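Chains shown are a subset, placed as in the full complex.
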Amino acid sequence: MALYSIFVNGEVCIDPKLVRADDFFFSGIHLMGDASNAVGSNVITVTVVESPGFNTFRISRACIDFAPSAINPPHTHPRAIEILTVLKGSIEIGFVTSNHENHLITKDLQKGDVFLFLQGLVHFHRNIRNSYAHVIAALSSHNPGAITIVNAVFHSNLDIARELLAKAFQMDKNVVYQIQSKF
Amino acid sequence: MALYSIFVNGEVCIDPKLVRADDFFFSGIHLMGDASNAVGSNVITVTVVESPGFNTFRISRACIDFAPSAINPPHTHPRAIEILTVLKGSIEIGFVTSNHENHLITKDLQKGDVFLFLQGLVHFHRNIRNSYAHVIAALSSHNPGAITIVNAVFHSNLDIARELLAKAFQMDKNVVYQIQSKF
Amino acid sequence: MALYSIFVNGEVCIDPKLVRADDFFFSGIHLMGDASNAVGSNVITVTVVESPGFNTFRISRACIDFAPSAINPPHTHPRAIEILTVLKGSIEIGFVTSNHENHLITKDLQKGDVFLFLQGLVHFHRNIRNSYAHVIAALSSHNPGAITIVNAVFHSNLDIARELLAKAFQMDKNVVYQIQSKF
């Protein structure tokens, strides 16, 4: 439909005269995601990508399920601050400050705890109990983006040159090759 | 402490060299609030007011508990968009568009449903089941503000002139007086 | 025309190569509006709604005429700060701060006085002389919006549930019904 073929900030825009309640609505964020993968966690997001009506609204939402000892691997959100609340279980969160300090800050969170991650910083979560955990997060952009470090660096559609990664990570080229071929 | 006597955007500001994990942390948002009041609901907020470290972070959080048939009365957030998720029970939400249309838009939300309220619009929530409900919200400002309409109009510290309110609401002055004297 | 069917921030956008002086121009803001209504005042606005060329310009204008003892009823601007100047007569202005203080602040303004209202706060004006008054205002958005409280709460196109309003305003349901049926 024509209304959905116009891009503002890289996203479609809706005629305000035609807006309906359902443009502000999304269902099913409480459903347990499928966490049977290598890291044991699953993320459901409600951003402008899933709900075009959210464009320009500067906020979005995510839920994460964690199997026992699951992790949400190190990642960044290039365009948003994140505020996280634990709804079930206990997780350890951590983030690392930028160059040149690279301070690691970690904290164990329980049900009802709220934590805030600054825009663009590398952060991660880890389930620290032998039971399922569930958290809900909000992000300060309708289009926060997410960059999982291992995917961006080692599993892009075309491989980054092995020599470059070996020098950057001070690894043997064979180790780079092994990581690249895992996915 | 000196660091907390400086105001930026009307809020204190912390020296980044002294920031600790606890500046990004708040505990206890899952605790059931005391909803034994006239409207039957209770709001817990985590904004720059409760957590000075949130200043400039453009996001905050709130939780609301609803007793059976409780309401969260008509209100606005002057500085934030709100994204709400139902965690327990069922609530009806509604908002009204601005002049001159004043369209009322309502929707019944169930567990796992997400809804978004535009900045500054009058909106409300109502528990539509005979059991407790619990929702979690995020707001797109560290200092969203909240204006409960009935309080701003009829229960300010000094009363707005009865003649003005009688004319504005097309009520008898005695009715204005009765509402003003309720609180 | 095609140029006017594209929406940016919910408003049309003009090709900069085709901009003319008249896109920045509006006429007739000094004309006395028809103030023969229930509140005795009339507002003329110059925003992106009346002048599509104002889109993205972050400013707009309004003029208000007041018959003797007229009021401009309690309202908010969800997307703008307002700066008001009295051009003729004397008016009382007032605004109420947000939860939980709800402080009422009022002041009598004379010709040449300037007053500023913060974004989203409930405010009102009242003619305090037995003659006509005229004020001019500017708002910090091309699309400031206006929400007249009584209209949003009691006179939306569909009525907000009487039970909810009775509980919110601690009124009898019959009183809610009377107010709702006035317009």
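A, B and C are the chain letters, set down in written order, and residue numbers restart from 1 in every chain.
By our rule, a contact is a pair of C-beta atoms (placed from the backbone, for glycine too) under 8 Å apart; a residue touches a chain by one contact, two chains touch by 3 or more.
These figures come from a predicted structure and were not determined experimentally.
Of the identical protein chains in this complex, 3 are displayed in place, while the full assembly in this structure file contains 6 copies of the same sequence.
As a convention for this text, only the chains that are shown with their structure count from here on.
Averaging Cα coordinates per chain places chain A and chain B 28 Å apart.
Look at where the CA atoms of chain A average out and do the same for chain C: the two points lie 41 Å apart.
Chain geometry summary: the mean Cα position of chain B and that of chain C are 23 Å apart.
Across the assembly, chain B contributes residues 106, 118 that each touch 2 or more other chains. The touching residues of chain C, when paired with chain B in their complex, are 38-40, 71, 73-74, 76-79, 94, 96, 98-99, 101-104, 106, 118-122, 124, 126, 145-161, 164-165, 167-171, 175, 178-179, 182-183. Within the complex, the chain B residues that touch chain A are 20-21, 24-31, 46, 53-54, 57-61, 81-83, 85, 87, 105-107, 110-118, 136, 138-140.
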